[in-house]
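Apart from one protein chain that is not included, each protein chain of the complex appears where it belongs.
Letters A, B and C name the chains as they come in the text, with residue numbers starting at 1 for each one.
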Amino acid sequence: MVLALSPLTAAPNVVPAAVSDLDLWDMYRAMLRVRRFEELAGQHYAAGKVGGFLHLGIGEEAVCAGASSVLKPHDHLLTHYRDHGWALARGLEPDRCMAELFGKSTGVSGGRGGSMHFADASKRMWGGYAIVGGHLTLATGLAWAAKVQEPGTIACVVFGEGASNIGEFHEAANLAATWNLPILFLCENNGFGMGTRSARAAAVPDVARRAAAYGMPAWQVDGMDVRDVVAGTREALAFVRSGEGPAILEAHTYRFRGHSMADPELYRDKQEVEAMRSRDPVVNVATELRAIDTARVDAITAEVEAEMQAAVAFAEASPFPDVSTLEDGIVARPDGLTRGVR
Amino acid sequence: MVLALSPLTAAPNVVPAAVSDLDLWDMYRAMLRVRRFEELAGQHYAAGKVGGFLHLGIGEEAVCAGASSVLKPHDHLLTHYRDHGWALARGLEPDRCMAELFGKSTGVSGGRGGSMHFADASKRMWGGYAIVGGHLTLATGLAWAAKVQEPGTIACVVFGEGASNIGEFHEAANLAATWNLPILFLCENNGFGMGTRSARAAAVPDVARRAAAYGMPAWQVDGMDVRDVVAGTREALAFVRSGEGPAILEAHTYRFRGHSMADPELYRDKQEVEAMRSRDPVVNVATELRAIDTARVDAITAEVEAEMQAAVAFAEASPFPDVSTLEDGIVARPDGLTRGVR
Amino acid sequence: MATLAAPPRTTTIRDAIRDTLRGEMQRDSRVVLLGEDIGAYGGSYAVTRGLVDEFGSDRVRDTPIAESAIVGAAVGAAMGGLRPVAELMTTNFALVAIDQIVNHAAKLRHMFGDQFGAPVVIRMVNGWGQLAATHSQSFDAWFAHVPGLHVVAPSTPADAAGLLRNAMRGEDPVIFIEHSRQYSQKGAVPDDGHLVPFGKARTVRSGRDVTLVAYSYTVPMAEAAADRLAAEHGIDAEVLDLRSLRPLDRDALVDSVRRTHRVVCVEESWRSFGVGAEVSATLQELAFDELDAPVQRVAAREVPMPYSKPLEAACLPGIDDIVAAVRAQIS
Partner (left out) sequence: MATLAAPPRTTTIRDAIRDTLRGEMQRDSRVVLLGEDIGAYGGSYAVTRGLVDEFGSDRVRDTPIAESAIVGAAVGAAMGGLRPVAELMTTNFALVAIDQIVNHAAKLRHMFGDQFGAPVVIRMVNGWGQLAATHSQSFDAWFAHVPGLHVVAPSTPADAAGLLRNAMRGEDPVIFIEHSRQYSQKGAVPDDGHLVPFGKARTVRSGRDVTLVAYSYTVPMAEAAADRLAAEHGIDAEVLDLRSLRPLDRDALVDSVRRTHRVVCVEESWRSFGVGAEVSATLQELAFDELDAPVQRVAAREVPMPYSKPLEAACLPGIDDIVAAVRAQIS
């Protein structure tokens, strides 16, 4: 069920989710790729191959898979640190993503970024960012550049509901609305910021309901249902792309794992998580598709498995960055001149 | 006309402004004191006696005079840098306020603060602050302390509509609403942040309309009409004092002078200012009262004049702080121990 | 007549901090804690674990992700009579709150003519561990630049307890710097009244040949380097733990250099415009004729910290670097 909220009053309307043309097989593959990538990442974290902070989005795959299928390749994309799914759905190679997790020189960010900082500028995936809220204003800048230089291109910025409470959200939303920028604020509302339930951190926990403070429309979707995500993204993006200004899309979702690998999960019951597992977006689509063609499900599953195992092998086989390169690429040139100038 | 906005939908209701018990004579005196203090401050700025940034609130006196009359002495008050009126209405001595402007040791802040930083902790006027928005979260802290230690006391924080666009406003409003703090966010909406008209800086220029994003109620009043201000403040404060949570009170007002003494006012027509002068809150009340008792108006006017001239004389006669005290009062003690401990 | 002090307990820095918070909360009902996930979650580094059960969620307050509001609310609450201790999870997030720290907390007392102050403790965690560029920083030298702040950084459980208690009982804002890799370090902690006043360095070990100036996580590094220098090179190094960066114990620095005539300063942030620069400048101002060799700085390479393990290791100062700096100085 997609709810559309008026820019003036935040009053919701139910919008029919018209996605009859959606290829659910594609969606299954897209979601499964993310799921398996992350499960393997988690295993290799436990094995000491992956370090630092690792934030898995397991349970939330319908959001990145569904929304990304609606974005155009020329659209700008930025996400928070929970970025693996968005990177893969954007078309970043699993090999180079896994290599990034392993800290290898073949990684998407040359091993400099790690899990939280996947980027591929050639695909206009401008990166995952780890200061909560910080990338929201960067997105306004990208949207501004797009508006000036390439009408029709929009910026999509992904963040958690927890990030909507920091000042940066307010400044970004207000700037985008005042300047009428083509930007989709896409909120993955998984109900928690680390261990804090959204209602304990926000007086109005539904981020979509805050859009009216900026005169923006908003759409709310069930983020555990890829059809809903696609339907809502289509509506919201159509609005943004038309040049009428920014919008908020809020997907209610749930993470099955801890906030990061270090999370003791003292703040929620195991039962709550178990209950939510009945809504697993990957499992449920698989079940639905198996009823149509089991062999095809198995084939996709096997292909994805092979692809992800190959990514691990690639990451393992890749070299670490050479320590002599440590100080490369901090600034283009210390004297500030453009590269290549003498 | 007072508009009350619902915390859920921001839908406005007209509330009857029931202030039949208001003593307009008191209000006239209160507003005139502020007006004359500031006019004299401006003159002495031109004469080089007052330095730095001087922000006059001439035209906006109904807001501080009206709202302050509803506050209780035990309530906490913080304001932005346009603080003279609030300080005087709070009961700070004009002598010591003028001395502060002159940078004298007898000033309310010992000459350390100047125009932007009048404070008197004994009167719970916690100061004027000059980083736009910065004091809004301080106010949440004071409200929190009040809630814990002295139920019935509230915090009132005064800011401009321009400040509502900075992140700090969002963080303060959300924290106050989430923690259900007794705080009145009092916005002096004078239509400009420096030279920027509010609609060019905010997608939703009416700050009251943003209260719904925090589940707060809001009241909107005509800030050029002291009756309206009093009526709205009573409504809003009754809500806040009842412990139901924070609220926004937005007073639409206008400043007749430049943003500060340095403002060339390139951004607005002289005619616009002249037209607004017909709504001068001090002149209009004076006219109304003259119809009742001219002699009494004259008497008050003369008393206020004498009081303010005495303030200037006091400021002139006071000594500058001794340079030997420069490093006093930065921290209580360098070793961090409490004062008086040996 | 001497009072009988309770025998010191052995505990970790984490527990020393928690015990001090608990003790002060029991002693003074005005003490409140606030920060992200310090309650139900137990604190990112488990420092506050259990306190919410003991004192309730009114005194141990989870906040929204809004560091500026955390510090601002803490400062305002301090003005209003509470004694807040704010946790910023990591120092990196202090950047979004730094206006509240520098333009508000540090200013109030002086700017308003010493009418009131902001007795607030702002705890923040330095550290690293493949956390990449935005999560591996420290800004110790920045805070130490600002009048109106106290800046302290313990390296032992005893100092963690004593400095924190001093901070919580004081009248002004304190930046209390912890280190994520040091929480489990153990040591003896004196009884509950133990106070460590700010501005006094601690001589960790005495030596004749060179002074290693360190603080926070670099203190155990300096100690290890001193061991190596003694065992492998016959060099007798003194180790000085600054403990407090503002005020800085200039007397202790000068005293030590009068004896050793050589100094190596060890810090974890970028080398230029860091803590070592101030130590170096101070020493040559106050003890120019005592220095037999230039003060050496051992610090991080000037790179946004990379994620990849070998790169990160190359970025950070290590025991080898300290040993090499000392040997370069002495040979």
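Everything that follows uses one rule, which is that a residue touches a chain if its C-beta (ideal position, glycine included) is under 8 Å from a C-beta of that chain, and two chains touch if they have at least 3 such contacts.
Bear in mind the structure is a predicted one, so any value in this text is a computation, not a measurement.
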Contact set of the excluded chain (shown chains only): A, B, C
Option touching the unshown chain, where B:117, B:147 or B:255 are the choices: B:117
Identified contact with the non-displayed chain, of C:63, C:92 or C:185: C:92
Residue among C:56, C:193 or C:294 that touches the chain left out of view: C:294
Residue ranges of chain B at the interface with the undisplayed chain: 51-53, 100, 103-105, 107, 109, 111-117, 129-133, 162-163, 165-168, 193-196, 200-202, 263-264, 266-267, 320-321, 323, 326-327, 330
Missing-partner contacts on chain C, residue numbers: 68, 92, 95-96, 98-99, 102-103, 106-107, 110-111, 132-134, 141-142, 144-148, 246, 248, 269-270, 272-278, 280-282, 284-285, 288, 291, 293-297, 302-304, 306
Residues in chain A touching the chain absent from view: 76, 107-113, 117, 119-122, 126-127, 129, 131, 134-146, 148-149, 155, 167-168, 171-172, 174-175, 178-179, 328-339
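We take it that only the chains that are shown with their structure count from here on.
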Chain of greatest Cα-centre distance to chain C: B
Busiest interface, counted in C-beta pairs: B-C
Chain centre separation (chain A, chain C; CA means) in Å: 36
Separation of chain A from chain B, taking each centre as the mean of its C-alpha atoms, in whole Å: 44
Inter-centroid spacing, chain C versus chain B (mean Cα positions, whole Å): 40
Contacts with 2+ other chains: residues of chain C: 63-64, 66, 68
Touching two or more other chains - residue numbers and ranges from chain A: 165-168, 200-202
